[in-house]
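Report on the following structure.
As you look at this complex, bear in mind that one protein chain is not there, while each of the others sits in place.
All chains are identified by letter, namely A, B and C, in their written order; residue positions are counted from 1 within each chain.
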Amino acid sequence: MHVIADICIVPMGVGASVSTYVTTAYGILRAAGLNATLHAYGTNVEGSYEDVMAALKRCHEALHAAGAPRLSTTIRLGTRVDKSQTMADKVRVVVEAAT
Amino acid sequence: MHVIADICIVPMGVGASVSTYVTTAYGILRAAGLNATLHAYGTNVEGSYEDVMAALKRCHEALHAAGAPRLSTTIRLGTRVDKSQTMADKVRVVVEAAT
Amino acid sequence: MHVIADICIVPMGVGASVSTYVTTAYGILRAAGLNATLHAYGTNVEGSYEDVMAALKRCHEALHAAGAPRLSTTIRLGTRVDKSQTMADKVRVVVEAAT
Partner (left out) sequence: MHVIADICIVPMGVGASVSTYVTTAYGILRAAGLNATLHAYGTNVEGSYEDVMAALKRCHEALHAAGAPRLSTTIRLGTRVDKSQTMADKVRVVVEAAT
């Protein structure tokens, strides 16, 4: 099952600035080969359901190990069986239509 | 890794009324032993990360098999290592403080 | 525009336990007359778009005033024009079909 997902991990119980945690998570998602693309409120990834969920678990484990006592993550997760579609496809069709 | 999660699966490309799909997903989450609790905009579940993610995958597979060409799911996912906490704990402490 | 929403406010930069903040927000949503219903990972509310968004703003203002330097909120927001539907309707139809 191929998925396109958007992941935002929020560390709680640490300071208000969490960029070091976000950087760690982003590195794990990139290292997992998920075509990770950072934006201002999360990271887009695409791949198999198992690969995405395994990488997300490693993010939680790594951020807890780095000192975050609590994490609250939000995920958007899209699957479709009518056609195959990449993250780049999704962005391109809107940008082309909008311009 | 124990997680408390909240899952909302939105079927696309079918009619505006999706309760049959929601009922199917809710049944899968309950059958998985995840202490699934339905509310008006999703379902709370708790269990191991692997069990929750395996059940969610079965939901996507079942809803596609039932005719939904596309699914857009949102998940809130909480983990903490400072103490153990159940879904019932989370609700009780607020309700008691609020009354 | 009538909306059914689900709101989860996550305080950052404070301790890992945030129930006092959640209690404050829940009280504001209830006082706003939004039929607020707490669950283990957020609060369901229903009302006019303006009333819901005004109450959510008051939550952010109150939690910052209470000491949270940063807040990360997630909202699910549903509107429909094909029929009117309450939060209780949404839950009832699934629970009846599931049992």
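What we mean here is this: contacts are C-beta pairs under 8 Å (C-beta built on N, C-alpha and C of every residue); 3 or more make two chains touch, one makes a residue touch a chain.
Note that this is a predicted model, so its numbers are computed, not measured.
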In the full complex, which residues of subunit B touch the absent chain?
-> 8, 10-18, 69-70, 72, 74
Contacts of subunit C with the absent chain, listed as residue ranges = 1, 12-13, 49, 53, 56-57, 60-61, 64, 69-82
Against the hidden chain, subunit A presents residues 4-6, 8, 16, 19-20, 22-23, 26-27, 30, 37-42, 44, 46, 74, 76, 78, 80, 82, 87-88, 90-91, 93-95, 97-98
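Going forward, only the chains that are shown with their structure count from here on.
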Interface residue overlap between copies subunit B and subunit C, same or different (over half shared) = same
From the C-alpha centre of subunit B to that of subunit C, how far is it in Å?
-> 17
Shared interface positions of subunit C, touching two or more other chains | 8, 16, 74
